[in-house]
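I have a structure I would like to understand better, so I am pasting it below and will then ask my questions one at a time.
The other protein chains are all here in position, but one chain of the complex has been omitted.
Up next, subunit A:
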Amino acid sequence: MSPVLSGILQLVAVVAALALVYRPLGDHMARVYGSRKHLRAEKWIYRLIGADPDAEMRWPAYLRGVLAFSAAGVLFLYLLQRVQGALPKSLSLGFTAISPDQAFNTAASFVANTNWQSYSGEQAMGHAVQTLGLAVQNFVSAAVGMAVAVALVRGFARSRTGELGNFWTDLVRGTVRILLPLSVVGALVLVACGAIQNFAGIHDIGQLAGGTQQVNGGAVASQEVIKELGTNGGGYFNANSAHPFENPNAFTNLFEIFLILVIPFALTRTFGRMVGNVKQGYAILAAMGVIWLGFTALMMWTEYAHHGAALQAAGGAMEGKEQRFGVGASAVFATTTTLTSTGAVDSFHSSYTGLGGGLTLLSMMLGEIAPGGVGSGLYGMLVMAVIAVFIAGLMVGRTPEYLGKKIGTREIKLAACYILVTPTLVLGFTALSMALSGPPQSILNAAGNSVHDSGAHGFSEVLYAFTSGANNNGSAFAGLNANTPWYNTTIGLAMLLGRFLPMVFVLALAGSLAEQQPVPGTAGTLRTEKPLFAGLLVGAIIVITGLTYFPALALGPMAEGLS
């Protein structure tokens, strides 16, 4: 079998597995967020929090819950890293306290569901920080994303009320009834294939030809599974999902791709269920699926073609890729991780072809909505749907409506603010970093290092860092040495603002929609469950992203890919 055919078959296998669980998981999630009953364990949790799980919240109250919980998360994670040096060695592995700027960056990163890492996991973070801090945020930051998405869906589904549900209930249910059970099963599958799961320290093991090799122990499988399932992406090891202890073989590689995609895609079913028309969910799913498949196909093509002087000389794009995965499966992983807000990597994007690296960048720039992060993908796509409906309304001269709700001045202003946040952060911080004299010194692939004497790849390293941060992805063109006070601070800010400002606009939009009285559909209503609308939606996304980022992309990956 040729490598290309094997790559295509692996893609087909992932699609088939996703199709199999789409309905059951989507329906399960709709039941979880719609149920009036509380599990006994959940009641205990609500009592400990001191929250009334049945109290309805309007959008400002819901937002205050999100922000208070996330602020507590940043504070706790920051302090945990700062006191690491004082913890017993069994918990810290002997690692010292993390510096203030890096601790802020990492705390912001994990609470914002980004998992940008300016540290190397195996030589900075002990068991306590990894398991009590980072892995916990992998669960709860994902649950926060799903809660906000569900609040927006309720905004469409409900009428003449401003109430969006209860944040604490949505948070706890998302964690306890969705993420935890899937993680236990997934973690055991990974261990059965070879991912490690222990609490051993750093220890030497023998080598065949003499000498020893140092190996880290750790609760790796349990963290790996939620890292993918919650579209987080922060690796236990520096090499992330390329490390054999995180991702031991070709099957686990596909399994991890599946884990990344399963909730974001299935949430479109949940959405359809909650608004009472599953076809509306299918239209959103179709738009997501078309973009994901299209990007994956392009990525496979460019990686198999391996343009670029060094890759041509080597005879293939295997720099920064693992033998057991090969080029095809690595390409699927790369588009999957950047089209969601994951950022886990099984191969290193910086060594991809110029166009391949550009595709990973463009995937993130689309706003990570195809299918996007858990929750954030759905609410990002629904905001784009609001904009697509508005554009269609302008074309035919009708007041736009979506799911029976009028898209008026207030709604479109909120949607516009939402899509402006990330480009402002990405382009602003990138420009600032290139203009100052210090920050460009972090670049690995600087102009003098290129066979074309072009600084294109070096510029891409910086653009990638802020695109990844502001979009809450977390992957990197890892040549950039981002562990400097400048990058730790600015990327930290980009991650927090890129996560929580959009949430403000989404919840305000949800509140505004929930207050409306539904408009009955007429013959002139745009049929948003039809393929025509899915096509319009894809078009709107591509045009808006293209117009925003084309100049920056032309300076970086396009210049590299075309030279």
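Just so it is clear, a contact is a pair of C-beta atoms (placed from the backbone, for glycine too) under 8 Å apart; a residue touches a chain by one contact, two chains touch by 3 or more; residues count from 1.
Criterion: contacts and distances are computed from a predicted model.
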item	value
Candidate names "Phosphate transport system permease protein", "Potassium-transporting ATPase KdpC subunit", "dihydrouracil dehydrogenase (NAD(+))" or "Hydrogenase"; UniProt protein name, chain not shown	"Potassium-transporting ATPase KdpC subunit"
Listed residues A:Ile196, A:Ala286 or A:Ala331, member touching the removed chain	A:Ile196
Selected from A:Gln81, A:Thr114 or A:Thr175 as touching the chain missing from the view	A:Thr175
Contact partner of the left-out chain, one of A:Ala112, A:Val140, A:Val153 or A:Met381	A:Val140
Among A:Tyr33, A:Tyr352 or A:Phe533, residue touching the chain not depicted	A:Tyr352
For subunit A, the residues touching the chain missing from this view	1, 3, 5-6, 9-10, 13, 45, 48-51, 64-65, 68-73, 75-76, 120, 122-123, 131-133, 135-136, 139-140, 168, 171-172, 175-176, 180, 183-184, 187-188, 191-200, 202, 205-209, 211, 213-217, 219, 221-223, 226, 237-239, 242-245, 248-251, 253-254, 306-311, 313-326, 329-330, 345-348, 350-354, 357, 444-445, 449-452, 454, 457, 477-479, 481, 560, 563
